[in-house]
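What you see is the complex with one protein chain gone and the rest in place.
Letters A, B and C mark the chains in the order given here, with residues in each chain numbered from 1 onward.
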Amino acid sequence: MISFASDYITGAHPKVLQRLLESNTEVLPGYGTDKYCAAAADKIRAACGNNRLDVFFLSGGTQANAVIIATMLAPYQGAVAAITGHINAHEAGAVEYTGHKVLPLPHHQGKIAPAELYAYLEDFYADANHDHMVYPGLVYISHPTEYGTLYSKAELTALAEICRRYKIPLFMDGARLAYALASYDADVTLTDIATLCDAFYIGGTKAGALCGEAVVFKPEFTPPGFITMTKQHGAMLAKGRLLGVQFDALFTDGLYLEIGRHAIAMAEQLKQALCEAGCRFLLNSPTNQQFIILENAKLAELQQHVAVSFWEKVDDNHSAVRLATCWSTTPEDIAALRQYL
Amino acid sequence: MISFASDYITGAHPKVLQRLLESNTEVLPGYGTDKYCAAAADKIRAACGNNRLDVFFLSGGTQANAVIIATMLAPYQGAVAAITGHINAHEAGAVEYTGHKVLPLPHHQGKIAPAELYAYLEDFYADANHDHMVYPGLVYISHPTEYGTLYSKAELTALAEICRRYKIPLFMDGARLAYALASYDADVTLTDIATLCDAFYIGGTKAGALCGEAVVFKPEFTPPGFITMTKQHGAMLAKGRLLGVQFDALFTDGLYLEIGRHAIAMAEQLKQALCEAGCRFLLNSPTNQQFIILENAKLAELQQHVAVSFWEKVDDNHSAVRLATCWSTTPEDIAALRQYL
Amino acid sequence: MISFASDYITGAHPKVLQRLLESNTEVLPGYGTDKYCAAAADKIRAACGNNRLDVFFLSGGTQANAVIIATMLAPYQGAVAAITGHINAHEAGAVEYTGHKVLPLPHHQGKIAPAELYAYLEDFYADANHDHMVYPGLVYISHPTEYGTLYSKAELTALAEICRRYKIPLFMDGARLAYALASYDADVTLTDIATLCDAFYIGGTKAGALCGEAVVFKPEFTPPGFITMTKQHGAMLAKGRLLGVQFDALFTDGLYLEIGRHAIAMAEQLKQALCEAGCRFLLNSPTNQQFIILENAKLAELQQHVAVSFWEKVDDNHSAVRLATCWSTTPEDIAALRQYL
Partner (left out) sequence: MISFASDYITGAHPKVLQRLLESNTEVLPGYGTDKYCAAAADKIRAACGNNRLDVFFLSGGTQANAVIIATMLAPYQGAVAAITGHINAHEAGAVEYTGHKVLPLPHHQGKIAPAELYAYLEDFYADANHDHMVYPGLVYISHPTEYGTLYSKAELTALAEICRRYKIPLFMDGARLAYALASYDADVTLTDIATLCDAFYIGGTKAGALCGEAVVFKPEFTPPGFITMTKQHGAMLAKGRLLGVQFDALFTDGLYLEIGRHAIAMAEQLKQALCEAGCRFLLNSPTNQQFIILENAKLAELQQHVAVSFWEKVDDNHSAVRLATCWSTTPEDIAALRQYL
């Protein structure tokens, strides 16, 4: 059965796996102090155009979100996020488990609107009782969003300016950042992100690694004691090399972008196939996740042959489903899909 | 430079790596629902002699300890442990971060004494003010301990009986369980452990995997909502296959025990080399970690050629250091070491 | 200056204060084990018509909400509440601080609609990914609500039935319960509440006590270790008598209801005065809190003479404000107010 169920359906990109093989018997120190972690961090700093950045490697996305948010916030602060933000809906309360509220804003195809963020912050501080409320302590955005959409450079700049005005950091969840950077609509570079965001992470798990996310802080935003807190959250691997080697591979010879580009190219073919079959799109996504609306009967039939993800109920007879591409998607997969549409 | 610094100095055992390679392009569902996780769980149940056990895969040891303890305890309960227990000393307060106190007992070469556990529990309930104190909610032991020592079957049985009497679960941290099972002094089998302990984990990271620990519960002790709570703790990998495939390999054709046996054989050679060189041992460890006391000058000289772990200060002129073996230790490593002793 | 700013603007009802005076030099044991706490609990059980109920005394409302919710929920569960619920908006993230998400539902003048609760629960369990989401672990309602409105017996029964169907407890925040019970629109008795809710608290602070809330559980819902957990939350007073004596007074000779009735009678006079002055009401509240909409200029003028609470911005020129009555409100206060309207 062919699968477009997600971008984590297969293992690692062959080049990533190759590096794990090659380095397997090397003797290395533990807990992220090995030379591969150092090299990967250097390459990420270079790709971001800022050699002062702090880079850490954690093993997964929920973990990265929870650790970053918990360590950047004071106890009386919460994380402002789109109501559809992954941290608000699909992470089992991982942020709240660390003691912090998610402060939801309306979403626009997964994005928060600068004007609404601004109004929220203005109103918060205008309220004479705000001492009895959770303070907005950082702004969380995902890029691409959970709906596959992208912030423009103008939008990202507006959000960053509002955050600076209110002295709260801007944090980007880049679990699928490869697909934002490689999108044909990409308006924002990695350098832009490293300039406009105060913290972000570069997702590995959903972009060709077996596991791992590279967390990047502007140094003035790196939480003191961050290493100790990753240990405390159970987010530090004894064989830290597993993350270092993979990110070293991903940031060698542009592999990370190459993986993004391949998936985007496949997503464009996918879109075309879906269009040609007359599918109705839930929205226009310029990244590797495509969302279509199907009659339930049609969906049941399709799922006999093709794995897709249920996304949400549209009405009693229709469902929205997600199809995703990744490093391992092939033109043959798309061709096979066409016959079932 | 040769290294006995730890049992996580190299990557995965070749057979584990091979299985990752072979399965890399297979399309599999995420979050631990793949067939490898299922197969690995079945093989672990078989190895434990109890097909009713619940098995879950987490990515690291600190995480496994924190998640198991946090999910088994009620908020008013703490974890009884040897004062030297890893959770009490070297996990950055990961247990306390989840809101629970570690209740320390004296240690005897890393072990807790059944009589002292019994006396502690008796005294706790005899105290009229125990409602103002943290209730003992589980007993944590490590096997091998942090000092490489082992519980005998009689000791483990005594601990289990006390726990049952007081209706609190017995939890074993088996981060290095391979070396307990393969020790020439082993008195306790995996089946014994699965019978006497209510929860335990089988360590992968320190026994030939890249990462991963297999958490085992007697079903009546499996915390409701455990899957959701692993997500909440950031302990669930999207590519859960990474853990499933590795544990499937470790529990195929006795590889886990084979890895243990190899490291124990190397540890016996190591011990002999250390003995012959007249080294003074901190204690007699029957597992893969050996602890010796060296003059500081001698240690500095040794570290020019051999990586070892500083363990503790003995006096102003002497230090205790740890030397560990693992799947990748060779007789050549021991031979090389001899010349520097 | 006259004040309708809140129902905690003055000290204790004279009869409550009198009992504190009379009992002041009695020697009593600490931590809630004194005879007044026991007597107060008995009287509350009698007033609830169920002598099996468990009753505890905590010092404040935010504390009662946080302690009850934190101790009733498992770590993977959250509290379903109206988006306007006090715990969601005005308690500084006290619930999230204990690690639990507030799961907001739409509000209807502060109330949740049974049909919407039902749909939410149905959808939650229908979602194949609900293991990655926070489980609904209890339903929080306030009665009166933050808008002064009341649940009817039919509504409360419907909510209770849905909760039972989904096996989650129904918890009522009764910080202002006196005013619900004494309202001319009251459709729900204390016995009804004790039958339909699984946990609730009877507010003292806002109904004539200096401090204190009486927490009531059906015994099958009392969290094991509750006493220890109140200590852990810093919610246990050494001189527990302070709470026991006050609640003993409040539940002697119907004082609690008497306080409610007085405030309701004053609220009716207040309403009439506001009506006669042509004030526009934000909504129709049958309890001790009245909400009116004023032009900002008019409000500024009124506040020269009368203390009221800003409630919310209505538009650029209008604000909603709250006026509350309590045990100490007098007809003279209302008369004085009339001249400034």
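Keep this in mind: a residue touches a chain if its C-beta (ideal position, glycine included) is under 8 Å from a C-beta of that chain, and two chains touch if they have at least 3 such contacts.
Computed from a prediction, not measured in an experiment: that's the story for all the values here.
Novice: Touching the hidden chain in the complete assembly: which of A:Tyr76, A:Tyr166, A:Phe221 or A:Tyr340 does that?
Specialist: Checking the options A:Tyr76, A:Tyr166, A:Phe221 or A:Tyr340, the one contacting the hidden chain is A:Tyr76.
Novice: I'm checking contacts with the chain that's been left out. Which of C:Lys35, C:His130 or C:His233 qualifies?
Specialist: The missing chain is touched by C:His233.
Novice: Identify the residues of subunit B touching the omitted chain, counting contacts across the whole complex.
Specialist: Touch with the absent chain occurs at residues 75-76, 78, 89-93, 96-102, 123, 128-129, 131-134, 310, 313.
Novice: In terms of residues, what is the contact footprint of the unshown chain on subunit A?
Specialist: Within subunit A, the residues that touch the unshown chain are 31, 70-71, 74-77, 99, 131-135, 224-225, 227-229, 231-232.
Novice: Can you name the residues of subunit C that touch the chain not displayed here?
Specialist: Given the touch definition above, subunit C has residues 1-3, 5-6, 8-12, 14, 17, 20-21, 23-30, 59-67, 91-94, 97, 205-206, 210-211, 228-229, 231-239, 241-242, 307, 328 touching the missing chain.
Convention: only the chains that are shown with their structure count from here on.
Novice: Could you find the chain whose CA centre sits the greatest distance from that of subunit C?
Specialist: Farthest chain from subunit C, going by C-alpha centroids: B.
Novice: Averaging only over C-alpha atoms, locate the centres of subunit A and subunit C and give their separation in whole Å.
Specialist: 41
Novice: Give, as an integer number of Å, the spacing between the C-alpha centres of subunit C and subunit B.
Specialist: Distance between chain centres, rounded to whole Å: 49 Å.
Novice: Two or more other chains in contact with one residue: find those residues in subunit A.
Specialist: In subunit A, residues 91-93, 97 touch at least two other chains, as defined above.
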